[in-house]
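Omission of a single protein chain aside, the complex is shown with its protein chains in their original locations.
We call the chains A, B and C, going by the order they appear; numbering starts again at 1 in every chain.
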Amino acid sequence: MTMTSLAPQAPHALLSRYNAVRSRSVALAAPLSPEDCAAQSMPDASPTKWHLAHTTWFFETFVLEAHEAGFTPFAPAFRVLFNSYYNGVGAKHPRPQRGLLTRPALNEVLAYRANVDARMARLLPTVAHDAALRGLIELGLQHEQQHQELMLTDIQHLLSCNPLFPAYAEVSDTVAPEATEALVWHTFGEGLAQIGHAGSGFAFDNEGPRHRVYLHPYALASRLVTQAEYLAFVEDGGYRNPLLWLAEGWDWRAAQGLEQPLYWHRMEEGAWHHFTLTGLQPLQGGQPVLHLSYYEADAYARWVGARLPTEAEWEHAAAQEVHPMEQLFGVAWQWTQSSYAPYPGFQVAAGAVGEYNGKFMVNQYVLRGSSCATPPGHERLTYRNFFPATARWQFTGIRLARDLG
Amino acid sequence: MTMTSLAPQAPHALLSRYNAVRSRSVALAAPLSPEDCAAQSMPDASPTKWHLAHTTWFFETFVLEAHEAGFTPFAPAFRVLFNSYYNGVGAKHPRPQRGLLTRPALNEVLAYRANVDARMARLLPTVAHDAALRGLIELGLQHEQQHQELMLTDIQHLLSCNPLFPAYAEVSDTVAPEATEALVWHTFGEGLAQIGHAGSGFAFDNEGPRHRVYLHPYALASRLVTQAEYLAFVEDGGYRNPLLWLAEGWDWRAAQGLEQPLYWHRMEEGAWHHFTLTGLQPLQGGQPVLHLSYYEADAYARWVGARLPTEAEWEHAAAQEVHPMEQLFGVAWQWTQSSYAPYPGFQVAAGAVGEYNGKFMVNQYVLRGSSCATPPGHERLTYRNFFPATARWQFTGIRLARDLG
Amino acid sequence: MTMTSLAPQAPHALLSRYNAVRSRSVALAAPLSPEDCAAQSMPDASPTKWHLAHTTWFFETFVLEAHEAGFTPFAPAFRVLFNSYYNGVGAKHPRPQRGLLTRPALNEVLAYRANVDARMARLLPTVAHDAALRGLIELGLQHEQQHQELMLTDIQHLLSCNPLFPAYAEVSDTVAPEATEALVWHTFGEGLAQIGHAGSGFAFDNEGPRHRVYLHPYALASRLVTQAEYLAFVEDGGYRNPLLWLAEGWDWRAAQGLEQPLYWHRMEEGAWHHFTLTGLQPLQGGQPVLHLSYYEADAYARWVGARLPTEAEWEHAAAQEVHPMEQLFGVAWQWTQSSYAPYPGFQVAAGAVGEYNGKFMVNQYVLRGSSCATPPGHERLTYRNFFPATARWQFTGIRLARDLG
Partner (left out) sequence: MTMTSLAPQAPHALLSRYNAVRSRSVALAAPLSPEDCAAQSMPDASPTKWHLAHTTWFFETFVLEAHEAGFTPFAPAFRVLFNSYYNGVGAKHPRPQRGLLTRPALNEVLAYRANVDARMARLLPTVAHDAALRGLIELGLQHEQQHQELMLTDIQHLLSCNPLFPAYAEVSDTVAPEATEALVWHTFGEGLAQIGHAGSGFAFDNEGPRHRVYLHPYALASRLVTQAEYLAFVEDGGYRNPLLWLAEGWDWRAAQGLEQPLYWHRMEEGAWHHFTLTGLQPLQGGQPVLHLSYYEADAYARWVGARLPTEAEWEHAAAQEVHPMEQLFGVAWQWTQSSYAPYPGFQVAAGAVGEYNGKFMVNQYVLRGSSCATPPGHERLTYRNFFPATARWQFTGIRLARDLG
């Protein structure tokens, strides 16, 4: 996070943005029952209620505790209950047991939110000239937006565990548009490029420093791989041929007996469906395939004689205006073959927020773009999302690359 | 279950009993939030909501489906969702994932109960002369009472996982009275005895047939082991001396690093507390020690130079009127050294209810008496409760025995 | 073990017996390579070399250390390396890592045996009037005989893990004779019986005290269940019908995908073979079925409308001379439905040998008789073998029982 780069902002603009982001979280939970909000379907996912509380904890712990006169915590126990992974802050409730926190109840968490929001509303008008503090508040809002996406992916996973296949929403706003064009390979020549964040505007710390990178000639697909294309891989025996897979991916696939993407179901009559936030739906061939692990994305790419792009290739291509790339943002996070690592010159920030990104830079892969579940305005050309190679419950898809020359 | 032994009963008496048992389940859930009712803290425990639904499923599946004119299930999916372990009925939702069933919501399950209760109320006046059917209905009620006890033990376990240590009830009706007397050894001579259920009145199938057993001279403690007595074992290093333990028990203890009974906590200042349904409370020395595994009960007995009784010894002693036994019922289930096995001549009932008891007769130990969580009127001299040697979350305690002569 | 019951014996007779038992262990290892002797195929099994060393350790630790003038251990480290489970003796090498003890080499273990044997040969002539010590030495020999049986079962398991299916022996002396008669049900009336060891002669401590037990009328099969009979169960879908199984047995079966007894293989051409100490052999229908868990034995019994006997029923029947029972000894250990528990009045012996039996009396089932791998002369009417319900690698079979009247 580049805290010093935030230009001054009118106080009411900051409050207005704060309120917009914060109220969206509550709105996302509106279709859910208290039970829905409390359950945890796997250690990687968190209950909705926990997301609502943890994002509030972030403001209370990192902003109010240091900057509010006469600070008193809303509930001292929440400091531990809703700490995610900040060792600098102290103890944490064990992650796999977040679903056992039936207390505080949803209503109490909503009261916690209202309380912190009121205190933040009093603080915000006073921070106009403290760029570092304003950067920290913006970090809190960006953090909350990240959790908004997780709220959707986590609730989808929870509902998928219920044989009733309940829908989160009647009509989804998040259905991706079908690809309208045939796949085109856009080509990019050899040479030095620059990637990474620079300049004004918010970015996470892991997006910088902006730096030079040498690219070799490559081609990048104009759009994402579709469900129909991926289905051809499934039906060609793609999940039964170890020569298409990374060794570790093959072992993972075999140990779990996986035969198709997460959420795909072959009905008794043979038709393919997939579970979505609107319930069980027939596959639609032109839509992008979603919910793939890195291993599956890599195996598919090998099957078609292509590969996954590096994150530098992706960003360089996305920054070009000459090529009309489809589905860069707002559809599916796109796996890259780049391991999540610090950029040259990356420095971890001092204090607890230094734990935000850097300590996860091992055994994860970078995803670029954004997804249908990403809050509007949260996406960015230099954004580096990251997940382990096994992660499937995010909205993850494939944009293919190829070597040239 | 001895279905043919139930004497005729006035229709309104049966309905009255049905309503009393059924409404008690709902009353037990009253202090809980929807979240509390939905969570599952371990595979052995079930959500309150699941208990409420499963006991209803029992009546709908085993009574209404066969005896209601024009039977239509309340919700066809519930047949699978709320089947516990009856393979004869068909598929089952996986037990460790009961806590992921956020749908149906608590309100829907209460509606399910009301629906089945209304249908049962129509059926009950017609069953006066069908002894088998009345036996089946009584089985359903006894089954529901068993789940009422599990509701309490399971919710205690769930709340114990929350660092806030929330209380289920403000003032507990379930606090056991303190032992009022010094422990006395009542002695029983050698000879033939009879144990097991016979005659009129309900009993589970595993309680019969009544049969002869030869007993050797033994002594049985007049009361249960107290918290103070067990604390002396803890403080004497009882959890650190393998020579006191069954080998399997020692390995189990070591693997989990156990140093005291479930729910006991040594506070920072050194005082011992235990978590109860009324929250965290100081140990009270005169109260019976609870929440022990078979291994712990056995190790304690060895430490004091005694042993656990057999179930025949327990029942024979409890049936005597000459000795004033304390705390036989209503305080704590009492571990016996008897493996749960069929009595001579035991026959599994035909049909799905035959799965009720018999198929669990391996690697479990019989507990006798009843506990503070057992519904009033549910206890019986011949009652055979059973749990694996590792089970601690039930209200389990120790009544000591000794060989004589 | 009833140490005081051993009558005086001529010194050379004791030495002769000592040498006979001890040399048999070495002879059993003769067909094996050093590698064969060192490997451990699962935590429940031990390397041959470990058996050879541990049985020697028993004499050095329990006999020589207390009774040899100027005792010096052969190798101090062996006290820990070859302690099996005696906490009273001190630390133990972890059981699952016995196969990693490539040192000491087989030759060194044989030297250890020779050393201890020479020291024992000096000691034995001096013990004629010390009945307790002679009882302890006899316990060591009986202990070694138990390990001789384990050497065979453990090596069979190890060799079964090798796709080459190597044979331990060219021609087996251990092939059971085919059953020569149709199965007959021998009946036994109701009444008091006595079981358990009494009188002179060696027995393990768990075989006594001899005591009364009340038996209900029952019938016992004249012979063991054959491979052909068990095959009919397999081919009738016995492994696919949960209603035939104990619930825990079914879960165990399903988790491992078991479809037939251990060591059975259906060849590509459809014929059934089983792996034996003489390699892979065709099933022979008249021979007894072997290598069954308690769960499988119980499921088979239910399938034929019978049950497993209790150990009291088995012993009472075996002690009768009126009924010509076949295959009581020397063919297969016979599962009983009796949980392994202390007899009335059982007392654990003082000192480390008190850990021999008592501490295993939980979650195991008693097997009666003896098997084709039991050393000649080691069997006894009152012998109580015991294994967990999951154990399959021993020579375990089925003798059926039925209720009468």
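A few points about this structure:
One rule holds for everything that comes next: contacts are C-beta pairs under 8 Å (C-beta built on N, C-alpha and C of every residue); 3 or more make two chains touch, one makes a residue touch a chain.
If you're wondering where the values come from, they're calculated on a predicted model, not measured in any experiment.
One chain is not displayed; in the complete assembly it touches the shown chains A, C. From the options A:His12, A:Arg122 or A:Arg212, the residue with contact to the chain not on display is A:Arg212. Considering C:Ala20, C:Ala66, C:Ala118 or C:Cys161, the position touching the chain not shown turns out to be C:Cys161 (whole complex). If you put the hidden chain back, the residue from A:Gly201, A:Pro242, A:Gly286 or A:Gly377 that touches it is A:Pro242.
Although one chain is not displayed, its contacts with chain C can still be listed: residues 33-39, 41, 49, 77, 80-81, 93, 97, 99-106, 158-159, 161-164, 166. Counting the whole complex, the residues of chain A in touch with the unshown chain are 85, 87-88, 192, 211-214, 216, 242-243, 245-250, 294-295, 298, 307, 337-339, 341-342, 344-345, 355, 359-363, 389, 403.
Everything below uses one rule, namely that only the chains that are shown with their structure count from here on.
The distance from the centre of chain B to the centre of chain C, with each centre set as the mean of the Cα atoms, comes to 37 Å.
Chain A and chain C have CA centres that are 58 Å apart. Of all residues in chain A, none touches two or more other chains.
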